[in-house]
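Questions regarding the structure given below will be posed in turn.
== subunit A ==
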Amino acid sequence: MEDLSQFPLELDGADRPMVSFRKVTKRYGSLTVLDNLDLDVAEGEMVSIIGPSGSGKTTVLRMLMLERIQGGVIYVDGQPLTHEVRDGALVPASERYLRRAREPIGMCFQHFNLFPHMTALQNCMEGPVQVLGLSRQEARARSEELLDMVGLIDKKDQHPSRLSGGQQQRVAIARALAMRPKVMLLDEVTSALDPEVIGEVTEVIRKLVREHRLTIMMVTHQMGFAADISDRVCFFYGGRIEEQGPPSELFGNPQKDRTRQFLSAVKSAD
Partner candidate 1 sequence: MSYWEFLAEHGGRFLDGTLITAGQFFLSAALAIAIALVAGLMKLSDNALIRTPAVVYIEIFRGTSLLVQLYWIFFVLPLFGITLEKFTAGFVAVGMNLGAYGAELVRGGIQSVPKGQWEAAYALSMSPARRMWRIILPQALVNMLPPWGNLLIELLKGTALVSLISVADLMFEAKQINGSTFLSAQAFGTALIIYYIFARLIVTPFMRWLETVMARKIGKA
Partner candidate 2 sequence: MFDWKWDFAFEILPRLGWATLNTLMAAGGGYAIAIVLGLVLALAQRTPLRLLTFVVREFVEFIRSTPLVLQIFFVFYVAPQFGIRLSPWTSGMIAIGLHYAAYLSEVYRGGIESVPKGQWEACRSLSMSTRDTYVRVIIPQALPPALAGMGNYLVGIFKDTPMLSVIGVAELMHAANAIGSEHYRFLEPYTLVGLIFLAISLPSAALIRVFETWVRKKLGLS
């Protein structure tokens, strides 16, 4: 058993990070995917996560949303996410606590995962009505506004099967935003898209960064896009952060060999 008393019960102070990983370890069976990860993301920061497949980059996001960890603690907005405080000590979070603690986090997936039996509007209203308990009118107003923002208000009554991949991903972004998240996780949101529609999705993400000051963590293969809009880029290798920094430095003047190898391999593949 690891000693949880080394971790604070909560993070406070005005400059506390929005998301904080402290010595986080994730294993699948005997395979260690993330090893003692420390990573802080400030409020309003846009962090891109890059790296070869198998480097653990997608796992970073999945731990915030979908999976349990084997060591360390994750904090979101100052509160522990993976653990809850009971009798003045941290204990592994119950399902119920997790569900509540994850409410301020929104996520978009590589394969959109829109609900096929609901229209675009219904997809966006589902969370606000069922989880946040908003009235249908409120949820509808909020959803229509967001669908308008992603440029799909005229498609609101279409089912996902009638929408292109780019349109589906924009609906998925609107659906996640409808929960008014403080943190957005974008998991390879353009990887399953045809090249000609990638632009419409990156345009929406740019808008988010510019206008909404959301805290965003994005796993991506699009180096140009990451360089363009990120405040910071983290290069993952072998379950840890090999190198991180502002995009101009990481892309312009990488310090580590592995970073250079990866970047040149990606460049030659383009």
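How these were chosen: all candidates are chains of the complex that A comes from, given by their letters.
The rule is simple: a residue touches a chain if its C-beta (ideal position, glycine included) is under 8 Å from a C-beta of that chain, and two chains touch if they have at least 3 such contacts; residues count from 1.
Predicted model, so just to flag it, every value in this text is computed and none were measured.
Comparing candidates 1 or 2 against subunit A, the one that touches it in this complex is 1.
Residues of subunit A touching candidate 1 in their complex: 65-66, 95, 99-100, 102-103, 105-107, 109, 111-117, 119, 126-127, 130-131, 158-162, 172, 175-176, 179.
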